[in-house]
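These notes concern the structure reproduced below.
Shown here: the complex without one of its protein chains, the others still in place.
Chain naming follows the written order as A, B and C, and within any one chain the residues start at number 1.
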Amino acid sequence: MVRRIGRKPVEELDPLVDSVLGPHVPPMATVMPGEVVEVETWDALTKVTNPVTGPLYVEGAEPGDALSVEILKIDLPEQGTTAIIPGFGALEGWLRQLESRRKISEIREGKIHYVTDHGETLEIEADPFIGTIGVSPASEAITTLSPGRHGGNMDCPDIRPGNTLMLPVFRPGALFGLGDVHAVQGDGEVCGVAVEVPAVITMRFGVEKGRGIGWPRIESPEEIMTVGSARPLEDAARIAFRELVDWMASDYGWDKLDAYMFLSLVARARIAQIVDPLYTVVAKLHKRYLGK
Amino acid sequence: MVRRIGRKPVEELDPLVDSVLGPHVPPMATVMPGEVVEVETWDALTKVTNPVTGPLYVEGAEPGDALSVEILKIDLPEQGTTAIIPGFGALEGWLRQLESRRKISEIREGKIHYVTDHGETLEIEADPFIGTIGVSPASEAITTLSPGRHGGNMDCPDIRPGNTLMLPVFRPGALFGLGDVHAVQGDGEVCGVAVEVPAVITMRFGVEKGRGIGWPRIESPEEIMTVGSARPLEDAARIAFRELVDWMASDYGWDKLDAYMFLSLVARARIAQIVDPLYTVVAKLHKRYLGK
Amino acid sequence: MVRRIGRKPVEELDPLVDSVLGPHVPPMATVMPGEVVEVETWDALTKVTNPVTGPLYVEGAEPGDALSVEILKIDLPEQGTTAIIPGFGALEGWLRQLESRRKISEIREGKIHYVTDHGETLEIEADPFIGTIGVSPASEAITTLSPGRHGGNMDCPDIRPGNTLMLPVFRPGALFGLGDVHAVQGDGEVCGVAVEVPAVITMRFGVEKGRGIGWPRIESPEEIMTVGSARPLEDAARIAFRELVDWMASDYGWDKLDAYMFLSLVARARIAQIVDPLYTVVAKLHKRYLGK
Partner (left out) sequence: MVRRIGRKPVEELDPLVDSVLGPHVPPMATVMPGEVVEVETWDALTKVTNPVTGPLYVEGAEPGDALSVEILKIDLPEQGTTAIIPGFGALEGWLRQLESRRKISEIREGKIHYVTDHGETLEIEADPFIGTIGVSPASEAITTLSPGRHGGNMDCPDIRPGNTLMLPVFRPGALFGLGDVHAVQGDGEVCGVAVEVPAVITMRFGVEKGRGIGWPRIESPEEIMTVGSARPLEDAARIAFRELVDWMASDYGWDKLDAYMFLSLVARARIAQIVDPLYTVVAKLHKRYLGK
């Protein structure tokens, strides 16, 4: 039977504890490498800003290691929320008359039912993923609104069932937290909000000793991926591509400049989001090019 | 029989004529709306900087119209060139010891054969497209290295056979030019160079009277797409998304803020390139969401 | 007699305590509004990253207030340090062959004696200021390397004797800290390091109840100034100018658009630094334009 880690009652949520990833918050539970757990999460529009469930202390994780998180399953609720929040969103100042909006969409049998203002109901295939997932930085406590080297609010649809996320470890036990599941999201998350849902995530933890990665990485069955977060957006892309070059060189025997040229021919890149305090890009390489 | 428009002999190429898109260059040929033509192009690494074949004067095109260019076919040669050019490329200053490199890859039966420095030959599926394609600006002559409202060096893989590009018209006859075909390119074109080839492109022109679009647009059988070019990269994305919102509103009856929220759920975006004087992003919406 | 607040012994410095501004660190001392204190600070090149002396709990300061800090005097030591740190600095990747450098300059009678590599000794007028000075954010613990709404590593030469800095208060007691004195610094702090010194700062604290400012502000006898920090640099400038418009409107009776036009004619702006995690710009208006 899988252990379940519940979310706090909403009235106990505290921004100093639940809206940051940092070294000061005492762990709420300890998990073992190899253990499968189910974690309940809040949606990002809850009472406090984007609360995460955590910190989880991962036994054996030490600074300099990599934490791996295999996403096995995400259970969605029956509806999700989309919104326009003036002062937030990629087209703030670019579209006239931004005003507050909120739209609830039903989720049934893996489909989101979006009712347009012009009266159509459009079905969107659900493609759930974890929007905010990360570890404690070395000394900072970073708002769960922001992504970074430590993971955080990357809003990256590739952090989805079937894939494995790797995060650098900066503190003993990693001090892992997660939340902000999206039932579906477009590239860029342009209005700043996706289909926001509370959820239950099934995952398995692992620790790779001494694997000192600089930024988050993702593996799917087909691709290796690196995640960079920065402003301006081109710097997020540069970080992601540089990390991908480094990965090709360290693990797959590529000359760095050859890897750089090759990525210019075959890389894929996703603009994860352009709405958070730092912007996020994911760079991807198909494994068919990596030999055995 | 299809009319063929040849490229100039290399020794006649002149940067003032062939490396700019502008109102001062006399047209080399006139084409009719509805006419199918084959155009020969140079690759970007020719004697002068990124030469285009043109200008073609499109009969009937006037400022305020949109020029449509349906890409029917691209014939590739038997090899293409990739290079690292120090001082150019997205990771300039981010990777140590950048040095000049040049690699020739054979192209056979729709596959590019890339020989890595570690001795493997990797097959890449060719996916040819037109890197530089545009019209004359109203009064400027813009280098063919740069993209912009007028099209130009967008390096966008969606400008490929089967798709139609629409460009705003600023000068009588549009004064259209094209070149810089890539046999394949990754998102971002990170080292600044793809698989550069001379090519023969078959295309059909059209004029949409009075359709005053602000930036280039692309239609594929499945998607509508908008192209924005700017620095920093997020501004390129903002332009593309705003133009997509406008298109949804003007042609498909969407409320603009509803379109904005919906794109936050289902849009796709491509980082076309982050190496040219302006960076380029393509925003995409699947036609399944657009009604009939 | 003035109370002196000493710096910690170097061996007790701890990055979780001394290299962040945040709500988790217990105050090292309490100060009263109106009280004059002398505070000893470390230089930024000490054992831990850019340590600050603090937190000081300012009696009576509550969220929504503004903390004012009047800088009365800065005592300099007899030498200071300048350095090039590869991977850091505004021209990283823009100048060839960056290598580690360190240069000690003597400070005598208000002059810095810089010995050039070509053998000259150049005298620079000392103009000491506080590089890092701020309060605790509401819930985050932010590295002392970064500036922000809370102040922090603004590296702004206008935070100097004779001037008063105002900071928003986010936590009870403000939880104020400071360090990183520069004996002199150029606009931009381009190599990432100025003339770094430990110092003793004499200052007077005040609390303005209910004065909810959004970003740091500075007053000199001649000017009002606002400080914005962001990336890219133009956003730092936009924040600073918008805050200056707001200040002119709220305190001096200007129409906002009229203030905007007027600043276009007479504003001064300083690029404080382009080397830290966010960049900093100071916008300035002479008081002669503000009536009595």
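Basically, a contact is a pair of C-beta atoms (placed from the backbone, for glycine too) under 8 Å apart; a residue touches a chain by one contact, two chains touch by 3 or more.
Every value quoted in this text rests on a predicted model; they were computed, and no experiment measured them.
Participant: Which listed residue (B:Asp75, B:Glu140 or B:Asp255) would be found touching the missing chain in the intact complex?
Facilitator: Result: among the candidates, B:Glu140 touches the missing chain.
Participant: Give me the chain A residues in contact with the hidden chain, please.
Facilitator: Against the missing chain, chain A presents residues 92-94, 232.
Participant: What residue numbers in chain C mark contact with the hidden partner chain?
Facilitator: On the side of chain C, residues 82-84, 89-91, 94-96, 98-99, 101, 103, 112, 114, 116-118, 120, 122, 124, 184-195, 231-234, 237-238, 241-242, 245, 253-258, 260-271, 274, 279, 281, 283, 289, 291 touch the unshown chain.
Participant: State which residues belonging to chain B touch the missing partner chain.
Facilitator: Residues of chain B in contact with the hidden chain: 15-16, 19-20, 22-24, 138-143, 230-232.
Following the convention adopted for this analysis, only the chains that are shown with their structure count from here on.
Participant: Shared numbers divided by all numbers used: is that above or below half for chain A and chain B, i.e. same or different?
Facilitator: Result for this pair: same.
Participant: By mean C-alpha position, what chain is farthest away from chain C?
Facilitator: Here the answer is chain B, farthest from chain C.
Participant: Taking the mean of all protein CA atoms as the centre, name the chain whose own CA mean is closest to it.
Facilitator: A
Participant: Any idea how many Å lie between the Cα centroids of chain A and chain B?
Facilitator: Distance between chain centres, rounded to whole Å: 33 Å.
Participant: Could you list the positions in chain A whose residues touch two or more of the other chains?
Facilitator: 231-232
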